[in-house]
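Heads up: the structure comes next, in structure tokens.
The complex appears here minus one protein chain, its other protein chains still in place.
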Amino acid sequence: MKRLIIRKKSRKNFITYGIVLVAYIALMAVVSAGAMPSALQGLLVPMCAYIIAALSLNLTVGVLGELSLGHAGFMSVGAFTGCTAAMALADSGLPVWGRMIVAVVVGSLLAAAAGVIVGVPVLRLQGDYLAIVTLAFGEIIKTVVTNLYIGIDPNGLRFGFLKPDIGLGKGGRMIVNGPNGISGITKISSLTAGFIIIMLCLVIIFNLVDSHSGRAIMALRDNRIAAESVGINATKYKLMAFVISAAMAGAAGALYALSQNTVTANKFDFNTSILILVFVVLGGLGNMLGSIVAATVLYILPETWLRQFSDYRMLIYAVVLILMMLITNSSKVRMLLAKLLPHKKSAEKEGEADA
Amino acid sequence: MSFINNLINGISLGSVYAIIALGYTMVYGIAKMLNFAHGDIIMVGAYICFFVCSGAGLSPILGILAAVLVCTVLGIVIEQLAYKPLRQVTSLAVLITAIGVSYFLQNAAQLLWTSNPRIFPAIFGNGGVQLGGDLTIPYKTLVTIGACVIIMVALILFTGKTRTGKAMRACSEDKDAAQLMGININSTISLTFAIGSALAAIAGVLLCAAYPKLIPTTGSMPGIKAFTAAVFGGIGSIPGAFLGGILLGVIEIFSSAYLSTELANAIVFLVLIVILLVKPTGLLGKKISEKV
Partner (left out) sequence: MPELKFEKGKMVPVPSHSIIPERDLGHAPVLECSHLGVDFGGLRAVNDFNFTIGKTEIAGLIGPNGAGKTTVFNLLTKVYNPTRGTILLNGMDTHGKTTVQINKMGIARTFQNIRLFSNLSVEDNVKIGLHNQKKYSTIEGILRLPSYWKTEKEAHERAMELLSIFNMEYMANWRAGNLPYGAQRRLEIVRALATDPCLLLLDEPAAGMNPAETAELMENIVKIRDKFQIAVLLIEHDMKLVMGICEGICVLNFGEVIAKGTAEDIRSNPTVIEAYLGKRGAE
């Protein structure tokens, strides 16, 4: 049963900001006290990157209502361009945070550009056809990046496609090395950077949703024909949501890449797109806090708690995923569970499907 | 000569895609869901055939039969356990469940059969039909193309002429109305999954006869490509899936032969995008128009 009355969004938004802030402070306290296991510490920044990716995909799937199966492609664009920018500026004397900002900004802008290139044709299609074309674009981006060579020498950046020989001058070095991706990355991203980007994304999404543009986007989701009849330009607002979403994914990619030693194009394949989609769907469409929680739990779970099951962990992960979908979506399964666990109140959860 | 060879190879690969795509399309047409676990059923089918032929040393025909049988049962079991409880909910929830099933099958295969590649036996022999000059068509290619054509014709006849086939089409148009007309929705959907999975098993065997390296993720990429092929031809349409599969195979082989091996996949997807922009519901898909 959907809620009859829609409460003011602002309160829920502030709760989300609050939870993220408290989580950040708590994590920083644990890290600075040295109480964080090193295995877990290395997961914090990628976790932030996945949270951002999930938030951005929720804008496309939950708010705009279009299924995208190629979201990792935009992360890839952000990761490779952002990382290239950061590495090209390594000797420029720019402080670490300065390079980080440049990397994230470059990553988002180029991912946004990719968003425009993909969005213009894709958003003319509908439903599953749109989904398959986003998948196709994701694969194309992966192939292009796999065959991309970028190097730097005193004359500036040099690019090559398909052939590794890009004619680097004296003192030049390769940055992006085709199928081997980028290696020897200076890990300049940090939990604080991740936190700031998450907060920025939340502010952008919440403020967008609660403005005339956001309402136009949701109107298109609920009923395109009616939206056009009240004068809403479908292409413009669909593209707006899609491009903002792509830009955020680009930021997530840059953040992620700069927390790793190496990144390759294969890291951002169809499976990654699907992983992010799983976060979004399990967290609830349009529910940003849900995306954050789902991304956190589902990213950390296989790496920590499920470790004890060693070889079986991904199998258990799959079973958990299926069971979660069955429990949250099927009343029959819920009733069955309630019978099996008579002492426990049924795990009924009110679906919060709306932004 | 190499052109004709490439063409034959393309049609052969395309036939495998087409058989997978036919399964996708049947399931999509009736359950209105993208069954992402379909590709992994291909892998299971190939493994079963491998163990029966190479492991137990039985005849390939028994291997294929065993693969079809196991996959059919597997398909029905998956449908009953994972998809049936979700029949009334949004397609997105079912999609995620299908992804869960896909993870499950891949990881179960990894545990059972390890990730060491197995080399699939040449079950159709290594010979071929001599066509003059240096042009030979291997038996496996002939079998693949023949199987694909037979399957497509059989499916068209089945859905068009038989009672059960008509019930399937009725279900795909409107489940509620079909139910009111006395059609058993549950058994019809189960049957569709059974047919789709049996096709996947056959496709798995044919795929591995052509590309013998067998690992737990063998089915993933062909699964995605066949899904692309189904959309290419117009998802829900049986001739569309056939046409889409063949075209995809030919485009893939030609682009890797004449343009670039590295970019072959990208070119395949690029062609798909262009086709969908010109024909937004695929080559043979029904035009969707919303009544205002």
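Quick notes on this one:
Going in written order, the chains are labelled A and B, and every chain counts its residues from 1.
Following the convention adopted for this analysis, a residue touches a chain if its C-beta (ideal position, glycine included) is under 8 Å from a C-beta of that chain, and two chains touch if they have at least 3 such contacts.
Since the structure is predicted, the reported quantities are computational estimates derived from the model, not experimental observations.
Just so you know, the chain we are not showing touches A, B across the whole complex.
Residue in contact with the omitted chain (choice from A:Thr186, A:Ser229, A:Thr262 or A:Ser331): A:Ser229. One chain is missing from the display, and on subunit A it is touched by residues 2-8, 203-204, 207-208, 211-216, 218-219, 221-223, 225-234, 240, 353-354. Taking the complete complex into account, residues 291-292 of subunit B touch the chain not shown.
One rule holds in what follows: only the chains that are shown with their structure count from here on.
Taking each chain's centre as the average of its CA atoms, subunit A and subunit B sit 31 Å apart. The residues of subunit B lying in touch with subunit A in their complex are 28, 34, 36, 82, 85-86, 89, 92-93, 95-97, 99-101, 103-104, 107-108, 110-111, 224, 227-228, 231, 235, 260, 262-263, 265-266, 269-270, 272-273, 276-277, 280-282, 288, 290, 292.
Contact residues on subunit A toward subunit B in their complex (touch as defined above): 61, 67, 121, 124-126, 128-129, 131-133, 135-137, 139-140, 143-144, 146-147, 162, 225, 270, 274, 277-278, 281-282, 285, 311-312, 314-315, 317-319, 321-322, 325-326, 328-330, 332-333.
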